[in-house]
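Removed from the display is one protein chain of the complex; every other protein chain stays in position.
Order of writing sets the labels: A, B and C. Residues in every chain begin at 1.
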Amino acid sequence: MSDWVVARMLDPRSSSWPAQAFRTGQIPAVGLGVTGLVIGTVPTISARYDTALTGVMLLLAALFLVEFLLRLRLAGSVAVPPAEDDGQSVTPRPAAARAFRPLRWALSPYGLIDLVAALPVPIALLAGASSGNARLLAALWVLKLARHTPAIGLFGRVVRNKRRALVGVMVGFVMALVLAATLAYLAERGEQPETFGSIPGALWWAIATLTTTGYGDQVPVTVPGRMLAGVVMICGIATFALWAGILATGFAHELRRQTFLETWDLVARVPLFSSLGPRIIADMTGLLRRLELGADQAVIRKGRPGDCMYFVVEGEVEVRVQPRPVVLGPGGFFGEMALITGEARKANVLTVKPTTLLVLDVADFRAMAASRPDVMAIIGREAERRGASQTSAS
Amino acid sequence: MSDWVVARMLDPRSSSWPAQAFRTGQIPAVGLGVTGLVIGTVPTISARYDTALTGVMLLLAALFLVEFLLRLRLAGSVAVPPAEDDGQSVTPRPAAARAFRPLRWALSPYGLIDLVAALPVPIALLAGASSGNARLLAALWVLKLARHTPAIGLFGRVVRNKRRALVGVMVGFVMALVLAATLAYLAERGEQPETFGSIPGALWWAIATLTTTGYGDQVPVTVPGRMLAGVVMICGIATFALWAGILATGFAHELRRQTFLETWDLVARVPLFSSLGPRIIADMTGLLRRLELGADQAVIRKGRPGDCMYFVVEGEVEVRVQPRPVVLGPGGFFGEMALITGEARKANVLTVKPTTLLVLDVADFRAMAASRPDVMAIIGREAERRGASQTSAS
Amino acid sequence: MSDWVVARMLDPRSSSWPAQAFRTGQIPAVGLGVTGLVIGTVPTISARYDTALTGVMLLLAALFLVEFLLRLRLAGSVAVPPAEDDGQSVTPRPAAARAFRPLRWALSPYGLIDLVAALPVPIALLAGASSGNARLLAALWVLKLARHTPAIGLFGRVVRNKRRALVGVMVGFVMALVLAATLAYLAERGEQPETFGSIPGALWWAIATLTTTGYGDQVPVTVPGRMLAGVVMICGIATFALWAGILATGFAHELRRQTFLETWDLVARVPLFSSLGPRIIADMTGLLRRLELGADQAVIRKGRPGDCMYFVVEGEVEVRVQPRPVVLGPGGFFGEMALITGEARKANVLTVKPTTLLVLDVADFRAMAASRPDVMAIIGREAERRGASQTSAS
Partner (left out) sequence: MSDWVVARMLDPRSSSWPAQAFRTGQIPAVGLGVTGLVIGTVPTISARYDTALTGVMLLLAALFLVEFLLRLRLAGSVAVPPAEDDGQSVTPRPAAARAFRPLRWALSPYGLIDLVAALPVPIALLAGASSGNARLLAALWVLKLARHTPAIGLFGRVVRNKRRALVGVMVGFVMALVLAATLAYLAERGEQPETFGSIPGALWWAIATLTTTGYGDQVPVTVPGRMLAGVVMICGIATFALWAGILATGFAHELRRQTFLETWDLVARVPLFSSLGPRIIADMTGLLRRLELGADQAVIRKGRPGDCMYFVVEGEVEVRVQPRPVVLGPGGFFGEMALITGEARKANVLTVKPTTLLVLDVADFRAMAASRPDVMAIIGREAERRGASQTSAS
């Protein structure tokens, strides 16, 4: 297997079929492993299928080992960078990055995840652990899902950016926890010595209450204890609320940032916008949304109401108008007629090959029409130039 | 019953009386069905009223079948499109959409909902199910409520747009769940073999804890188990917070978008704004709020403080001033005096027929006065031209 | 007692001492009533102090009756409007509102609250209810707190504005509830017939789970039941999140609106701003914050770092500079030096009489300095004109 094929297969951004097959296969593999882990602890099942389960787990571990070795080799090869990113890299890696760095990759977060997916289960078995205990180490395989979830990388950025505020809330949480446990211990130790008879016990109550989980295995019974509990619950809601506010605004900000970066490059490749200077690119980047389609997929269906227009970035679409279809390549746009006239779509539009489109919603279309008459004029002229309403798909 | 009547009756946007009666009747029908379903499972009731309950359920199923058939016929007729939309269609359906498409409608989400409302209960009875079990299928009738709740369509759009982030949080949730269950199993299996003795059991604890539900039927008792539980609760709050942030911002965005689209068309029909170009329409669309009133309803009451002004889009209002009332039709506006002078309303204003108004809040009126002196000047002149303070209602 | 005194006393916006005494006294009165209500249900207390408790309650009811009658008379008098508002009235009521309207007031929300505070307890006693049961009606007294909480009025506006979205989430909630209860009934009725043996029982479980309350009195034990419970919990989090998003954004919007309206009038009364036209008033209204102080209170303390400047709207402040203090009346401003030079406050500033100030935070001061150099120039000149750094307090 040449390095190039391996690189293509493992590249998380590639849309070649080996890459897609590999990605598609990994999630069921992890799912199978986790299922094996979970049902393998049920006594009746483990008693009967112990060997089979362990066999499946070892097979999966072997597959993950192969994957690890392939990635390790790839990290050391010249062809392609290891393609491990957390959503921050927006530029192609340069050919200059040719240094030998398999070890560095192996010690990176993703490298370590692949390593702990591959090794612990077989090692534990070799070290003499029971098959039941060795299988438990497969719980680490869920970490491999992180690679398929760009949102995990986003989450890491949010935590880093909002570090100060999160630590502040956490410190307040700990302060509330210690004070609540001490006071609950004082209030309840007389009545319930077996559960509130020590602060560790009271802490268990305090955390279940402060998070509003409320197991109910420890409940204050004295009047001061219950008044304290009421205050603790309200503090819990406040903690919750602060946390929600911090994480939610941080997440929204990062999501917007990442979408901006992804969309920017696409917008800059549409001649209509790039010819009008950086200002319009920045404005449109906030309005447009990326849409990736495979070949032969319907973009617009005739007769449906039109609620957006499209710009072609990559690929090709076919507008099924009479007398013969019109093909639009990169830089073309369609679907604007329905937004201007308010009528239904006039033709079907299908992709010819895998196509990247930018979508402009009707609400944003109208806002843009108001603030950028120049862009609207160009869109209007282009639509006319393409030969009356024939070629404009809707 | 002509197609036209059927179409009018079933059109969710029509305000004709058959449509309103139909809509008003459907919710009690579903409510009656659900009540029958619920109380029909109480042994003492089902023993006594079994036949009556089943009869009511069959009757309702028959009604829903009739509705399904009417809608099916309508979908295939020429008169009117099937009028199933999820809040995205902002433009009238064209006369061109005359193709025969009852089957396509029957397979659409709303078609399927109407079908599963009509058929399963009678089919189950025919297939020999007990009347008690057949009635349980009436639970599917609640899906019919979705048609009356535009917010459900909005929710679908939010989930689609925020797909990536939601899946990301979900994957993190599953990772936390599997790791927490495995660790809890390790920590607690010695102490509580009957509840934490297998990972499926521990998973049940983990999900109740991670969502901060905390049933309390399974509670860790060891020190490591409890420390783990504390961490899981805090992760649960974080999950919650992220989910809240993603859904809330997405929902707010969609709501704003839909309001913008609905309001835009109305604003563009007010001559005062449409004469001033698209910019002012876009600006005002963000400020104005639609208000639909029936005939003979009070808009403004004399002597009340004024906190908004009104623009008439459709219908007619009567300003009860001396010596005789003034009638304002589409394009007219009233209520601006109270905002300018700060005095109370000077006259009652009532609708003459069903009327669509646009409302401008005093806060936005002032902001607009600052940023658009030209609009203010027109409003001021118009108010004067209508003959001193006589005709301006407040 | 003349109408004027009554009006002053009951006006919730008045700062005269009878009004303040009345307002200050009402909250303890309600508190006392609620305390009586609560402890009066403890058997040992009610057995012993039954007569005393009932006496106190009757006394309070009598007081509330007097208040009701005063307000009723006031509503019918000419002097002053009944002064019941929900935060919407931003303009003084006109003298024109002199109609006779005690009945209309009595049927308004606040009138009804005052009525149900005054009558039910004595009526119940007269009707022969036991004293214990009659006292329970005092729970209605908490409704009187609504008058002292402008946020309640805000909340009403939010619910009205977000009606559609809230109803949408509610319908989704009911749909989830019915489906969850039916499925849980199916899954668990075999195992736990006494709790999940009917859908009403399963509904009780469903609501406690969907709100993540999780009492734990009913817990699914079968595998499908537990998987369903997991899904229900996650739906519960989503409901929660949507609700939070809708209410929170709506509340934030209303709060901003009300603050804008309250601040606008004050800003328009500062000559510095009103002389510069409506634009600057609108801009500044978003930045300034109202501060009400009594007489002889410290606004600025010498030697403290300066983080805001002040504009006097009403009242008077004294800047304690050498050789003799400077008094600033309406239209004056102070505290700008510390923001410009970055040094500490140079003098104490105290109020001479009750004073309304507008506060400009340092962050907004800087933003304004960047966007409105003309305002900054005026502030700078004024500061100089007032005689070097002598009179500018900091």
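We adopt the following convention: a residue touches a chain if its C-beta (ideal position, glycine included) is under 8 Å from a C-beta of that chain, and two chains touch if they have at least 3 such contacts.
All values derive from a computational prediction rather than experimental measurement.
The chain omitted from view is touched by exactly one of C:327, C:363 or C:377, namely C:363.
Across C:22, C:64, C:243 or C:264, the residue that sits in touch with the chain not pictured is C:243. The chain not shown here is touched by just one of C:58, C:116, C:129 or C:145, and that residue is C:145. By the touch criterion stated above, the residues of subunit A touching the omitted chain are 85, 88-94, 96-97, 99, 164-165, 167-169, 171-172, 174-175, 178-179, 181-183, 185-186, 197-200, 203, 209, 212-216, 219, 223, 226, 229-230, 233-234, 236-238, 240-242, 244-246, 248-249, 257, 260-261, 264, 277-279, 281-283. One chain is missing from the display, and on subunit C it is touched by residues 34, 37-43, 136, 139, 142-143, 145-146, 148-152, 154-155, 173, 200, 204, 207-208, 211-217, 239-240, 243-249, 251-252, 255, 303, 305-307, 338, 342-344, 361-363, 366-367, 369-371, 373. By the touch definition given at the top, subunit B reaches the unshown chain through residues 213-216, 244.
Operating definition for what follows: only the chains that are shown with their structure count from here on.
Fitting subunit B to subunit C on CA positions gives a rotation angle of 90°, reported to the nearest 5.
With centres computed from Cα atoms alone, the innermost chain of the structure is B. Distance from the subunit A centre to the subunit C centre is 40 Å, each centre being the mean of its Cα atoms.
Contact of a single residue of subunit A with at least two other chains is seen at positions 213-216, 244.
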